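Presented below is the structure to which this report refers.
Note that one protein chain is taken out, while the other chains of the complex remain in position.
To keep things simple, chains are lettered A, B and C as they appear, and every chain counts its residues starting from 1.
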Amino acid sequence: MSDMMPRRPTAIAAWAVIVFLQVPVLVVVLAAFSTTSYLTIPPQGWTLAWFGKVLSDPAWLSAIRMSLFLAAGSTVVALVLGVAAAYAIAHRMLPGSEMLTALVMAPLVMPSVVIGVAMLQYFSLIGLRGSLVGLLCAHVVITVPYIVRSALASLGGLDASLEEAARVLGATGLEAFRLVTLPLIRPGLVAGALFAFITSLDNVPVTIFLISARQTTLPVLIFSSVEMGVDPSVAAISTLLIVVTGLVLLVAERRTGFHRFI
Amino acid sequence: MRPARHGMALAAPLALFLAAFFVMPVLLTLPTSFREYVPGMGITAGSWTLGNYREILADSYYREVMWRTLGLGAAVTLACVLLGYPLAFMIARGPARWRMPMMMLVIFPMMLNLVVRSFGWIALLANRGLVNNLLMDLGLIAAPLKLMFNLTGLMIGLTHIYLPFMVLMLVAAIQNIPRDVEVAAMTLGSSRLHVFTAITLPLTAPGMLAGSILVFVLTISALVTPRMLGGPTFKVMATLIYDEYMQTLDWPTGSALAFVLSGLAIAIIWASSRLTRRWAGTA
Amino acid sequence: MSSLSFDRLGKSYDSVEVVRQISLTVGEGEFVALLGPSGCGKTTILRMVAGLVQPSTGRILIGDEDVTALPPNKRGLGLVFQSYALFPHLTVFENVAFGLRRQGVAAAELKRRVEDALAMVRLHAHGGRYPRQLSGGQQQRVAMARALAPRPRVLLFDEPLSNLDAQLRDEMQIELKRLQRSLGITTLFVTHDQSEALSMADRVCVLANGVMQQFDTPEEVYHRPATAFVASFIGKPNRLPGTIAGRDGAGGTVRLGPGCTLASAHVTAAVGAVVEVVIRHEAIHIVPEGADGLAGTITLRAFNGARVHYVVRLDEGVELVAETASSGALAALAVGTAVRLAIAPEAVFAMVPA
Partner (left out) sequence: MLALGLSLPAAARADELVVGSFGGSFADNVKACHVAAFEKATGSTVALKLGSSSQFAASVRASAGASDMDVIFIDNSLAVQIHNEKLNEPLSRAKLNHAGEIIPSAWGVDDSYVVAMVSATALVYNPMLVKTPPTSWLDLMDPQYVGKYAIGDISGTSGLQFLLALNKMKGGTLDNIDPGMEAIKPIAKGSVVLYTQADQLVSLFERGEIAIAVWYPDRAGVAADKGLPVAVAYPKEGSVGILPVVQIPKGTKKIDLAHKFIDVVLSAEGQKCFSERAYIGSVNKGVTLSEKVAKIAPTGETLDKLWFVDPDVLSRQIPGWTRRWQREVAR
């Protein structure tokens, strides 16, 4: 057995960092129960009114629906496009794969405001402005880097002979991928999809230019209400969202055990 | 080895998609950065100038913001490594029963909306925020510390956002170290510290560098947090670009700044991935 | 069962030829070993047979069927990988059932055949385990069972024993050979280990740099190497620098040192050429003092159970390794003993260094 196990100082430092990570979450959750009409900490008086307000406001609810739909949709599309491309790159199946990798990662580098304005101009030109398709495509562009990155990492750690073994045993290329490769890289993909989902769910600078009047996303709605004052309902909605996504996370963990593969 | 046409068929959808929805829009923006902008009148059509780029290089304010942005990126990256390493080490090597809960607690805060998260920090870091009040009540300080609208606030906020990314990448890197190598070093008479600095750390360097590149890139193009915790007195490239686009409507300068920032980021990524390859011994 | 044939099979990567125009036939039920050092092209040949690599030239036939253009899943082969390539996310049972499921074998039949296959490799109690819970030898046998369960027309092995420790390897050699015999399955076995190839195969194909050197029974390959490469690759050779002193038909004499010449039955170079002289350890016989032979002194003795090795320094300064059985008078010679060495001309190969 190796002696390179964390000792007490490391453990203390690690838990301190964990606490640091939870601090703003706690603050926001506490603020959601405050009776004051603005965000404040510690809360002055306790109420559930803000949760009631949020849950009865169709604008918030439709924004949540839109955000979740967009995040889920773009993650799925990014998974399909990204995993296919990552497969080709990882198996060195095409020339110029380094260029493709660089291209995929580029949206991470470009300031997102610029991507937003650029896409607005472009979508106006090709008639996709204000459409859900356009918005979805934009979100795929900003989420796909995370998928490709994690897919490349997972595929790189895979023994190439596994798929060959499946092929020799009578599986078609697609079957070999579905029955052997996919189950083995799935935890890595779940981790990548998680990043992608969060990125989409949090995006303001690109989305704000591309949404139409009838559809808005949660972060954009929060961002636009900042200008006119923020009351604890944004804390309430964030609390709800954290609880929901936290549960999804736990279920995903239960089903795939993805934490072991990140 | 499968034929290249299969590879093409697999990669083409993404390549075409990005060409259509990323490259094209960005390329259409490129000419804007060579246009002339007349305040109040808009972008002069048909004019071509290098002036926007020249101004960025010549103006000491732009240079200051550029250096500040890069410095901030480096500082946040360093903070993420320093804070993230012990945690990642604990997750990778600590008691198995802590693994899952710790991992979940690392991922969990990522779910908090960025705007709302910034409000959380404001409530904590303001002059009369929780932190200052606590410190003053304890009698540790007489006057509130300035924790916002400066490097401190932005460091705290951005480190909080990108620390989980770094931790997750470091965990993977630490797990990939063959334990035999460390044991070998120990049998050769190395102390724990020496094993760590001579074996563990170098072997995780590629993963650490990959995580660092990601954090650095995300930091220098972050917008929401710098706007809310940096404010007008602590501008970075992204907020400056946002201002040029959204306040002064000077898109030519804004897009020129954007391309400069992107160029810098690409150059840094390129340089550090060369460095990674050298460390990994594949160059 | 079917035979397996190559017809001028070749493969190039970026104009580098790694396999050159190989033609041979593995008969029905025959066990053929592809033997050669790493990089000789043997694995490429195997992968071409399996359909994992597309040949640049030539054809591959299984029985009378040309399978050159078929994808791997249509070839009806079994392949045991060097790494075993067991599916880590599937149980042993599911690993073995994988190929049967691809064939659409019905549930009851499938269960029976998987169990048969596992029984064949003596792992019937391990069906519910995952590969990581098995030892290396067990994993190896699962890989065998998985390859055999779908009843392949031809069985391919890619260095399947190289990851096992020495004793286990010897056991597995015998087990594998017995299994192949009892099933009578056409087998192509890739290895770099000559003893593995010689002891298991009906015929051995020796490869070097993508070129077939010799394709014959183990006895022929060992005793009558067709090329200098085979001579130096098979067995444990002494390699000494020398020059050609004279020619006589296919043979001649080589000079090892100032006063030391040897008759050789295998000389291709011209007189005066610098050559490498290859003589196997076991071809050098220690003969009693006074008999005809090269004079020398024992400088080292090594006992390894079945055999005894002597390092003999000839009076001319050249050192040779000789080998004898480990019992009898010749087995107990002390260091410093003066001896004579007899070497048959047939055992001396003079090769122009590559």
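Quick note on the criterion: a residue touches a chain if its C-beta (ideal position, glycine included) is under 8 Å from a C-beta of that chain, and two chains touch if they have at least 3 such contacts.
Fair warning: this is a prediction, and the values are worked out from it, not measured in the lab.
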Where the missing chain makes contact, among the chains that are shown: A, B
Contact partner of the left-out chain, one of A:79, A:103 or A:120: A:120
Residue ranges of chain B at the interface with the undisplayed chain: 37, 39-42, 61, 64, 122-123, 126-128, 148-149, 227, 231-233, 235, 243, 245-251
Absent chain, residues of chain A that touch it: 36-40, 65-66, 68-69, 72-73, 117, 120-121, 124, 127-134, 208-209, 211-216, 220-221, 224-230
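By our rule, only the chains that are shown with their structure count from here on.
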Geometric centre distance via CA averages, chain B-chain A, whole Å: 16
Multi-chain contact sites of chain C, meaning residues that touch two or more partners: none
Touching two or more other chains - residues of chain B: 1, 3
Residues of chain A that touch chain B when the two form their complex: 2-6, 10-11, 13-14, 17-18, 20-25, 27-28, 31, 39-42, 80-82, 84-85, 87-89, 91-95, 97, 100, 103-115, 117-119, 121-123, 125, 137-138, 140-141, 144, 148-149, 153, 173, 191, 194-195, 198, 201-202, 204-205, 218-219, 222-223, 226, 230, 234-235, 238, 241-242, 245-246, 249-250, 253, 259-260, 262
Chain A partner contacts - residues on chain C that touch it in the complex: 50-52, 71-73, 75-79, 81-83, 85-89, 98-99, 102-103, 146-147, 150
Chain C-touching residues of chain A, taken from the complex the two chains share: 159, 161-162, 164-173, 175, 179-180, 183-184
